[in-house]
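The other protein chains are all here in position, but one chain of the complex has been omitted.
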Amino acid sequence: MSVSSIVDWVNVSSSPLSSDDLVAWAVRPECGAVVTFCGTARSSSTTGHEIQALEYETSVELAEARIAEVVATARERWPELGAVAIHHRVGVVSLTEPAVVVAVSSPHRQEAFEAAQFCIDTVKRCVPMWKREIWEGGSAWSEEAQPILSVEDV
Amino acid sequence: MSVSSIVDWVNVSSSPLSSDDLVAWAVRPECGAVVTFCGTARSSSTTGHEIQALEYETSVELAEARIAEVVATARERWPELGAVAIHHRVGVVSLTEPAVVVAVSSPHRQEAFEAAQFCIDTVKRCVPMWKREIWEGGSAWSEEAQPILSVEDV
Amino acid sequence: MARLLLLGPAREAAGVRNDVIDGDTVALVLQHCVTRYGDAFAAVLAASQVWVNGEVADGDDPVAANDEVAVLPPISGG
Partner (left out) sequence: MARLLLLGPAREAAGVRNDVIDGDTVALVLQHCVTRYGDAFAAVLAASQVWVNGEVADGDDPVAANDEVAVLPPISGG
């Protein structure tokens, strides 16, 4: 776990994720809005199989550093933000469990929505994280893979 | 409580709100995205006082019917949506507690973000709900009130 | 007799949330409300919407026995 400050919370680990934990942490007396995004393992796949689970692989150190860059960039673009938390699981994530959770608080809701969407869009493009699709009797890396982008290129 | 179908969950009550309850309910095997919005009681006010709590007043029946209209309109605009839940508290809501929670699931995240934002924007403009600001030694209705809009006018 | 539902600032100005009141149009019901609740209520009413049985109503609309006439002041969604 890497808590880079009292207002940023970046974490990559194999522990199950709870959106309530992030919401409870992100709430601030001066912030009336908390927007969260949960990315859950879903059944349809890039390889045409009925997915049972996803397996995520990364370097925790490299992934946490990149996610911290995403958070820092979001703060530059939306200076009003209160708290920003981004947690990503590694290892096996069963169908319907969250693999990634983003939570953003701010005084008003418009910037919380915009920043939360920026965070998840940028995490998906810029954080080194490989996803294996697991089905009955087999598994494979997700298709449609793209080169990792730098955060400033998003 | 009014559960209008297995995919819509509209509720106006004095019970505390939990975003995890809504996320857990909104997750679907075919939906990879759940976006939630929590509107929490915040300290700054329209009347210049340091707020300690908000008190919401409505007719549960009228409010739930209007919220159900909001959900139905979101489904017309974003037919891909999975589950949609909108819960609103009535009565006293202490500082930092959620007064309203929206949760939307969908196969992909773009429509979940758009629909969640539409839902909360439209609830704020179209649902009969009066907010009293409570501070040390006094209280008053929120200022900057606007006439209730019809959902089709948003 | 219509069933009256007064919410938020309308409830506060009238001093009651629920009441029963005479009148076979919306305009007549509201006229009787102003007589009963006075000027503070009239001021709130001037900026309010009126719904009958959950639908937005005009002054000319008829009101039957047991219809719910709701007075809905402006809201501060925030």
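As written, the chains take the letters A, B and C, and residue 1 is the first residue of each chain.
The rule is simple: contacts are C-beta pairs under 8 Å (C-beta built on N, C-alpha and C of every residue); 3 or more make two chains touch, one makes a residue touch a chain.
Only a predicted model underlies this, so the values are computations on that prediction, with no experimental measurement involved.
**Q** Indicate each shown chain that the hidden chain touches within the full complex.
**A** Even though it is not drawn, that chain still touches A.
**Q** If the missing chain were put back, which residues of chain A would it touch?
**A** Answer for chain A: residues 46, 57-59, 61-62, 65, 123-125, 127-131, 141-148, 150 touch the chain left out.
As a convention for this text, only the chains that are shown with their structure count from here on.
**Q** Listing for chain A: what residues touch at least two other chains?
**A** Counting only residues that touch two or more other chains, chain A contributes 32.
**Q** In chain C, which residues are in touch with two or more of the other chains?
**A** 78
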